[in-house]
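The structure appears right after this line, and notes come after that.
Only one protein chain is missing; all other protein chains are in place.
The block that comes next holds chain A.
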Amino acid sequence: MKRFQLNGRPVSADVEDDMPLLWVLRDELGLMGTKFGCGVAACGACTVHLDGQAVRSCVMPMVAVDGHAVHTIERDDDPVLARLRNAWITHQVPQCGYCQSGMLMAASALLRQIPNPTDADIDGAMTNICRCGTYQRVRAAIHAAAGARRPREAA
């Protein structure tokens, strides 16, 4: 039995050591916001946070998740993610939307690490693939969300 914190709540799953976190989230726990894109950590559609770090859940074996904290796109208690969501809506970022959960999780990890990222920081952190070509708006929305930071939060 694997036990971990999921979006702040304890959960458990009776799964193999090598089952990737992605499939536990989707098929065991029914959280469908995290997407399957390639299964080889190449596209980033499955990006979630493991102990606050952006990871690709499609290659994250459950043995490495046991006892740790996972956050997904469904979390509703994160002011950084909330700001990013607002910026995403203001900038009308998503098209098909399939890659956007991963994009938002990668962006929120970036803003936690670098509250005011440069374009080069964004290029380095946002390696997610979007076939609809939303990159320009993703970049604009990240800058907007960073700029919308309240001074108290930034401290």
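Simple rule for what comes next: a contact is a pair of C-beta atoms (placed from the backbone, for glycine too) under 8 Å apart; a residue touches a chain by one contact, two chains touch by 3 or more; residues count from 1.
Definition applied: contacts and distances are computed from a predicted model.
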From the list "cytochrome-c oxidase", "Cell division protein FtsX", "Heme exporter protein B" or "Xanthine dehydrogenase family protein molybdopterin-binding subunit", give the UniProt name belonging to the chain omitted from this structure. "Xanthine dehydrogenase family protein molybdopterin-binding subunit"
Just to verify: which one of A:D17, A:D51 or A:D123 makes contact with the chain not shown? A:D123
Where the unshown chain meets chain A, residue by residue: 16, 19-20, 23, 27-28, 30-40, 42-43, 45, 72-74, 76, 84-85, 88-89, 92-101, 104, 122-124, 126-139
